[in-house]
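For this view, one protein chain was removed and the others were kept in their places.
The block that comes next holds subunit A.
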Amino acid sequence: MTSGTTGGSGARDTVLGRVRDALALAPPRETAVPRAYRTGRRLPDDERLALFTDRLTDYRATVLTCTADGTAAAVARALADRGARRIGVPAGLDRSWLADWDGEVREDSSDVPPRDLESLDGVVTASAAGCAETGTVFLDASPDQGRRALSLVPDLHVCVVDLSAVEAGVPEALARVVPGRPTTLISGPSATSDIELERVEGVHGPRTLVVVVRTDM
């Protein structure tokens, strides 16, 4: 077998040396990267909302729309409709969103063992951005979105998205992401098609995703 070295600088120098050798043996031709694909698209609010809703629904997520004033009512409905009694929220969540809800609220922190998150019926978070064309919400672990485990372990995720942060396409939405943050792109609930290609929701992540879109934000 290979020598006992396990990744010391010997391996590093060897691999980089081989890469350089390979490129010297067959010098590459200069490549320009054409970026003629669509970027910088802007769509009117109603079109973005319609597309976003269509795509999310197609992925079996539920979409509720509301105005900023109606956020609390929409969040309460999303939770009550699914029988949630005890929910988790990130520390930075705008608590006025929970004004209409009378269940139990647990504020998350990094001290809470992930196992404890299993006792939650659901979780409410904000989001960093959205992409209409793919029906995707972006979470970047900001204080109003919390650590990644929070939106992963409980079975219901209610995610509040401002329409103003929903972009038409992937390039536009990705431009809103701050590189370097733990980022999760969510398109519908967890799903598998591994058994005879039959789609099953909720293998490991939340089985239910409700996206609350605030249309005047």
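As a working rule, a contact is a pair of C-beta atoms (placed from the backbone, for glycine too) under 8 Å apart; a residue touches a chain by one contact, two chains touch by 3 or more; residues count from 1.
By our rule, contacts and distances are computed from a predicted model.
Comparing "Carbohydrate ABC transporter membrane protein 1 (CUT1 family)", "Lactate utilization protein", "Aspartyl/glutamyl-tRNA(Asn/Gln) amidotransferase subunit C" or "AsnC family transcriptional regulator" against the UniProt entry of the hidden chain yields the protein name "Lactate utilization protein".
Within the set A:19, A:50, A:68 or A:99, the residue that contacts the chain not displayed is A:19. Among the residues A:131, A:156 or A:211, only A:131 touches the chain that is left out of the figure. Mapped onto subunit A, contacts with the missing chain fall at residues 1-7, 11-26, 28, 30-39, 55, 59, 109-110, 114-115, 118, 131, 133-136, 141, 147-149, 152, 170-171, 174-175, 177, 179-198, 200, 202-206.
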